[in-house]
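Sharing a structure here in structure tokens format.
Omission of a single protein chain aside, the complex is shown with its protein chains in their original locations.
The chains carry the letters A, B and C, assigned in the order they are written, with residues numbered from 1 in each.
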Amino acid sequence: MSAPEVTVIEDIRPLIALVAPLIGLIGIVWAGEKRRNLRETFTFLAAIVQASAVLSMVPLLLGGGIIEFHIWQIFTNVPLLLRVDGFGLLFACVASLLWIATTVYAIGYMRGLHEHAQTRFYSFFAISLSATMGVAFSANLLTIYFFYEMLSVSTFPLVTHMQDKEARTGGRTYLGYLLFTSLCLLLPALSWCYVWLDGGTVTMDFLADTGKVGEFSQTTQIILLALFTFGFAKAGLMPLHSWLPGAMVAPTPVSALLHAVAVVKVGVFCVIRVYSDIFGTEVLRELDGEDWLIGIACATILISSLIALSQDNLKRRLAFSTIGQLGYVVLGATLATDMGIGGSVLHIAMHACGKITLFFCAGAIFVASGKKYVSQLRGLGRRMPITMGAFMIGSLSVIGLPPLGGFVSKWYIALGALDRDAIWVVGVLLVSSLLNVFYLLPVAVTAFFRTDETEENPGIQEAPMACVVPLALTALGCFVLFFLSDPLLRLVKIIE
Amino acid sequence: MFEDGSIINELFIERLNYLIYVVLLLIGLHAMIAKNNLIKKLIGMSIFQTAIILFYVSVGVKEGATIPIYLPEHDPHGSHASHSDGNETEQSNHGPVVLDAELVKGYSNPLPHVLMLTAIVVGVATLGLALALCLRIYQGYGTIEEDEILAKIEGQEMGTKPSVVVKSVDSSKPATSQSAKPASKPKGSSSPSPKRSKASPRTKAKATSPTTKAKTSGAKPVSPKRKAAASKSTTTGSKKSPAKPKTAASKSTTKAKPKPRAKPKAKPTARAKATSTAKKATASKPKPKTPKK
Amino acid sequence: MKKLSLIPVLLVGALLIYAAEDFPEWGSPSAPASASPLSSHFISNTGVDTEVPNMVTAVLADYRGFDTMFETVVVFIAGMAVLAILKNSSGPNSKKKIFHIETEPDIIVTNTVRLLIPVIQIFAFYVLAHGHVSPGGGFQGGVVMGASFIMIALSWDLDTALARFPVERCTVVAGLGIILYGGIGLLSMFLGGEFLDYAELANIFPVSREMARYHAMLGVEIGVGLTVTAIMFSLYANLSTEGRLKGGL
Partner (left out) sequence: MMENAIAWILIFPLFGSVACAILGMGNKKICYPIAVLSMAGSLWAGIEALRQVIASEEHTISYIFGGWTLDQYPRGVGIEFYADILGILITLVVLGVGLIVAIYSKLPVQEETPGKEPLFYTLFLLQITGLAGICLTGDAFNLYVLIEVAALTGYGLIAMGSNRAAAATFNYVMLGTIGASLYLLGVGYIYIKTGTLNMIGIQQAIEANGLADSATMQVAFVLVGIGILIKMAFFPFHAWLPNAYCNAPTTTSCLLAPLVTKVMIYVMIRMVLSVFGVEFSFESTMWVDVMPWLVVVAILCAAIMALAQREIKRMLAYLIVAEVGYMVGGIWIYNYYGFIGSIFHVISDACMTLCLFLGAGLILRKAKTTKFDGLRGLFGKMPLTMTGFFIGGFSIIGLPPTCGFFSKWYLITGGMVSQRWEYMVVLMFSTMVMVVLFFRLIERIHLAVTESGENLGHGHGDLGLNAEQTRFDEGPLSMLIPLLVSATIVIVVGIYNQDVVSLIEIFLSDYNLPRGTGH
């Protein structure tokens, strides 16, 4: 999807989007716990600035341009380069817009629960958003690697925010998986490309060097492909997925933004980058050993859905559903057809919007009633209608029913599968959608249609406004995205 | 068997020095590695360095050459030149000259001697420093046998934090040292803590008196011998030497008693062991009989 | 342990013997060490370069004067390090370990030493100053000089010796020795040469460049002698009393 003949514009706006959270961070730390309103204002301002900077770049991109900003030279011939293309911009828009919503939500959530160390929370939140922007705007593999690591480390304090025993175990699995994969799989792969492509002169640039990997022998390409695919463990592909449920010990805003939008989506984002911009669809399609990746993706989808069925803890169920949805994205990318990749790109946005709604709802339920388990939700629908309604919408979107965003992306992925004449993949899609129905709908259903005979939850009403408004908005977003899908596709240049 | 070219001939007849220096070097090296007594290690170190010096000096050997000091006829100032033949004198009249190759053969190579002068000095410096370390170790542990030192360090390891901490603590402010010590105590048994307090001199300053007493009397027995060797008047020396332990003991608590009894019959290492065990005893129970067994 | 330690030792031995075969002919003038342009230059040109008859002294103090400066520094370091290790290390109870010797020092010993000391010290000066034309020089002279003070300590007691040469003064003297050495080098550097380029001193002293080297070497040797004297004695004083510098011998 990276067209060579584009007008390159030098512009600092990507850097602004990158640095805005860091500047906000200074304000946050300076305001501190004493002046919490001021502190949250800073967070909010940072989010606004970032989002506006990102959005202001959309017209340029639709005008067929590409924005670049050169930060500094890492190695000989490898600059730390920011480049905004449609794909990255789409991801950046989703992340930054949802950050605003999350900020509002977090204020309600954290204050509602009287969480401790909120300053630390907001600070590292800002850092990780900056890192996310960096990944979205990276122009070559090394740049992306930098921000990828930055994200891993900066989210650790958020995951272990509760500072208790399960937080420790969660944090250990989190860092263990992410750093192990990135340091022991990704780094060798990078240095392999750096050394063996053109004698160390390759920049690993996403525009210039697409398909250079084709010089390697088939086996080498397979090995590289595997190293990259599993190296970006944030994508949560099946053998390396269990950090994500572990990370659910984090407060809900973290789970919502980071583990439904930023972190996991960064993972699949990187995977798609590698597939489409390092290997390139042609090379990937000729790669005969590449079908097993499709297999792994499908397996991930099905198995995670099955696991999700058995989860009673709401957040864990959502986590496993996230793994499954990420499977869709990777699947679309592995299909290595424009349709498939376009579908997975869309799915990043669609699923982000849907899943964050679900997480918001889960958090709102927790704030309002302190309930964590699906089995406890009987009759909550009447008491918190907005929340549960939003939950319903989000579930439908994730399941993929029109007129909700999730439908479009799945549709394109299916088209991509058909381009590859892989009918069975379509079958897998159908089955998994069915499974989605089974593990998502019951939640809303129990909430609405099951009256709790034992009147065990008196006086529960809606969560605070700051919680409800964002989730209503995101639920709305699921509708809007369905109708925005065409401009989005045009943005990522799948269809002209 | 001593025909030319055979290795025996090579090594024993022509290059004896090269063999001897290797042997010396191995002796020294083995002493440094294997000996248990620190002083013996140092002796090994000296042998080791001497071997290397011997090697360098052997390199400087040159057949038919004299020491690298100009003979009178080559003396730059020509002071002795007048006594030699005219050719030399006229050379010496207009100052020193560059010696030609033949004359160069007559002097041996000065460089190795210079290098070895440096090496000797370095060796002396190292030796002096190492001896100071031995004294310090003896003050700290009451022995210079490596295994005993290690044993004592093990004893301190359990239940105490590194002695650097102790030092920094009570050199900064004694108040915190009081607070810091109990924090470390409960981990280990009660016995290591007084020994630990012996470990760092600055703790000793604040530590409980029995340990210090025990330590001084532990080092005490050296005194009479040294003084006997020092001043010929052994009568007064030996008369005073038993007196001093008594004063120390009288000032000390009952725990310091065993030492004077353990002193007279023990050889150095045995004495060190006796004192160490005695200290354990004093720490655990004030029963004076233990050092005997 | 002993058995194990034999293994590396014997390995090293085998290595060295193996090499000893390959050494050049014993003492042959054509061996690289003796025939190299370096040694032949030292032998042939020392007179021309420095006018010092004793090549060892010339190489020591001038050709490789930089080495010798750090050699002196090593001696200085030894003194300082021993002080640092032993200074008030024995704690407050150290006074219990001082032995007061009631009896007078033996009269024969002391009187003999009284006679000997001046001779020894004069001889030390001779060794130092005559190092240019005969074996000798700063280190040797300094050691002899230091020995004279140690002799005082042995025959009377340490306090007597320290009364004549306190350890603080030892440090000062040793430092002055190094300052003298380095100062000569610094001076010759300020006069336009490299560090320790004594020849430049001819610009301010009425001598030829060679004689400038000649005399500068003497100054350098004096510096070495000062340092060695002081450090030798302070080493003895510290080691013999475990750093208490009181009592004992």
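We take it that contacts are C-beta pairs under 8 Å (C-beta built on N, C-alpha and C of every residue); 3 or more make two chains touch, one makes a residue touch a chain.
Model, not experiment: these values are computed from the prediction.
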Shown chains that the omitted chain touches within the full complex: A, B, C
Listed residues A:65, A:188 or A:464, member touching the removed chain: A:188
Chain not shown: contacting residue from A:56, A:73 or A:375: A:73
Hidden partner chain, touching residue among C:189, C:207 or C:239: C:189
Of C:29, C:135, C:175 or C:219, the residue in touch with the unshown chain: C:175
In chain B, positions touching the absent partner: 25, 29, 32, 38, 41, 45, 48-49, 52, 55-56, 59, 111-112, 115, 118-119, 122, 125-126, 129-130, 132-134, 136-137, 139-141, 149, 153, 156, 161-169, 171-172, 176, 180, 183, 199-201
Positions on chain A contacted by the hidden chain, ascending: 32-34, 72-76, 115-117, 119-120, 145-146, 149-150, 153, 156-157, 160, 162-165, 167-168, 171-172, 175, 179-180, 183-184, 187-188, 191-192, 194-196, 199-200, 215-216
Positions on chain C where the hidden chain makes contact: 15-16, 18-19, 21-24, 31-39, 41-42, 62-67, 70-71, 73-74, 76-78, 80-85, 87-88, 168, 171-172, 174-176, 178-179, 182, 185-186, 189, 193-200
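Going forward, only the chains that are shown with their structure count from here on.
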Set of chains whose contacts include both chain B and chain A: none
Middle chain, criterion being Cα centroid separation: B
Intercentroid distance (Cα basis), chain B paired with chain A, Å: 67
Distance from chain C to chain A - Cα centre to Cα centre, in angstrom: 74
Chain centre separation (chain B, chain C; CA means) in Å: 19
Multi-partner residues of chain A (at least 2 other chains): none
Chain C contact footprint on chain B (complex, rising order): 7, 10-11, 14-15, 17-19, 22, 25-26, 29-30, 33-34, 59-65, 67-70, 74-77, 96-101, 103-105, 107-114, 117-118, 121-122, 124-126, 128-129, 131-133, 135-136, 139, 201-202, 204-205, 212, 215-216, 219-220, 223, 226-227, 230-233, 236-237, 240, 248
Of all residues in chain C, those that touch chain B in their complex: 1-2, 5-6, 8-10, 12-13, 16-17, 20-21, 23, 25-29, 31, 33-34, 38-40, 42-48, 51-56, 58-60, 64, 67-68, 71, 74-75, 77-78, 81-82, 85-86, 88-93, 96-97, 99, 101-103, 105-106, 133-135, 139, 210, 235, 238-239, 242-243, 248-249
